[in-house]
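Every protein chain of the complex appears in place save one, which is left out.
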Amino acid sequence: MLVDIANLHVAFPTPSGPAMAVRGVSLRLGQEKLGIVGESGSGKSLTARAVLKLLPGQASVTADRLSFDGIDVLTASESTMRKIRGRRAGLVLQDPKYSLNPIMTAGDQVAEAWRAHKGGSRKQARAAAVDLLAQVLIRNPADVANQYPHELSGGMGQRVMIAIMLAPDPELLIADEPTSALDATVQAEILRLIDDLVARRGMGLLLISHDLPLVGHFCDRVAVMYAGRIVEEVGAGELARARHPYTQGLLRCMPSLAHPQATLPTLVRDPSWAA
Amino acid sequence: MTLAAPLIAPYNPATQDLAHRLAVPSHAHWLGTDELGRDIASRIAYGGRITLGMVVAVVVLVAPLGLAVGCVAGYAGGMWDRVLMRVTDIFLAFPRLILALAFVAALKPGILSAVAAIALTAWPPYARLARAETMGFRNTDFIAAARLTGASGARIVLRHVAPLCVPSLVVRMTLDMSAIILTAAALGFLGMGAQPPSPEWGSMVATGRRFILDQWWVPTAPGAAIFLASLAFNLLGDGLRDVLDPKQGG
Partner (left out) sequence: MIQVDGLRIRIGQTEIVHGVSFAVAQGAAFGLVGESGSGKSTILRALAGLNPDWTGRMAIDGTPMTRRRDRAVLRRVQMVFQDPYGSLHPRQTVDRALSEPLTVHGIGDHDTRILRGLDEVALPKTVRFRYPHQLSGGQRQRVAIARALMTSPEVLLLNEPTSALDVSVQAEVLNLLTALQRGRGLTTVLVSHNLAVVAHLCPNIGVMQGGELVEMVSAADLRLGDIHHPHTIALRALSVSLPG
């Protein structure tokens, strides 16, 4: 089991006592594609970041079990975590504009990631970088390698970001809203690319998104989070048969081309969902 | 504290007591007396009013001027920006103390000309800061929304842009106050600021320096006052930044 979480709690101190952001999440991930879906504030990103111990300093994390490939993340030292982060588990964030270094070329950034984990000469790293850029289906990798982030489109930037994450051959890829800053056509390409890479390299994928249909389409399983809990976990194909009223409500309140409605049904939040 | 100088000060700062000139700090005279037998503690308390009064006067002149210039330049852009910023650059190009000295020398030395001189050299950084902040806000949606209401440029600058620049200007101002204290004291020391016999910290150091070897407390006490006041303002600025800086959340 790549990731094993049992009863994870994440709390933040506030003047009026600790605020629980994640309240007892349990999930397991092997070599598969697991989606976590929820609205803003549902705790989905925090859950994913807890796996890499990347939560802000003031957060207090407790869990019965929180492990990455058998390593206990809760008690792991910072140096152990550094070996996991970036090397065995990559993290792709929402907006490549902010996660790429603006004053380094794309090729240098990929090469640096590669060298940091594999060593080797500058020349080897450069060649590996171009090869990685080709793997993320950039048509002219040698040219793109010499470009700076501001010269790249959003989709291209996200490909470079993925190439950086793939450099050390990770076993797990965590993608936090990897496509929500991108256009629909580019979004489809990036997801296809991630899908292909995950299948080819036998990685595990944790995809965080607010887009339920998209995740349902793409992942093997979907965990729906609401107010810090997983309210439902369904196989991707069975999304239409989701049982929890929250999941059903989310699916229904979206405008759809195929099923026009004069007024959209709104989500009436039942306090018992959060209980 | 210096506001309460008349209450705190044990003696009249101008009263001379030649019998007790250059007295060692004692129970009667906490910080001793100077060459004319005046109580140094009292003179520092009164001198603080002058020094700090100058600082406040400078800040009151400088901050609104810098804010206005910076906001207009940043918001209007184009010609306005270029002209106003070149003027700012010209003032920025002079070393502060030298320009102030030249200015005071051209007028007659005194507190008012010292204030005017320091103000003249202190405003450009505020204009720069306000301009940079304004440029950041200029293209935001909430300014676009204000334009859509039909508000005039002046109204947008005054009511929407300027209030956003104030916090960082206030922080900058408190950090700047220590520099202003030092400049004011330096002018006093060089005889270009407050004139004797008024008890200004800088001129007190200047008159006291003759006694530094034998009666070290005479120049040291006002020097320490300058140091403590600068330090206090710097700490205040740091604290304010933590409270006001919008970039640090909250």
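Which chain is which? They are A and B, in the order written, and residues in each are numbered from 1.
In this text, a residue touches a chain if its C-beta (ideal position, glycine included) is under 8 Å from a C-beta of that chain, and two chains touch if they have at least 3 such contacts.
It should be emphasised that the depicted structure is a prediction, and the values quoted were computed from it without experimental measurement.
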Practice item. Could you list, sorted by label, every displayed chain in contact with the chain left out? Key: A, B
Revision key, fill the gap. Out of A:P56, A:G70, A:G119 or A:P260, the sole contact with the unshown chain comes from A:P260
Study note, to complete from the structure: Sole touch to the unshown chain from A:G24, A:G154, A:P168 or A:P245: residue A:G154
Point to revise | Touching the absent chain when the full complex is considered, from B:K108, B:R147 or B:R210 | key: B:R147
Check your understanding: What residue numbers in chain B mark contact with the hidden partner chain?
Key -> 140-142, 144-151, 155, 159-160, 163-164, 246
Revision key, fill the gap. Chain A positions in touch with the non-displayed chain are 39-40, 154, 183-188, 210, 212-214, 216-217, 239-240, 249-251, 253-258, 260-267
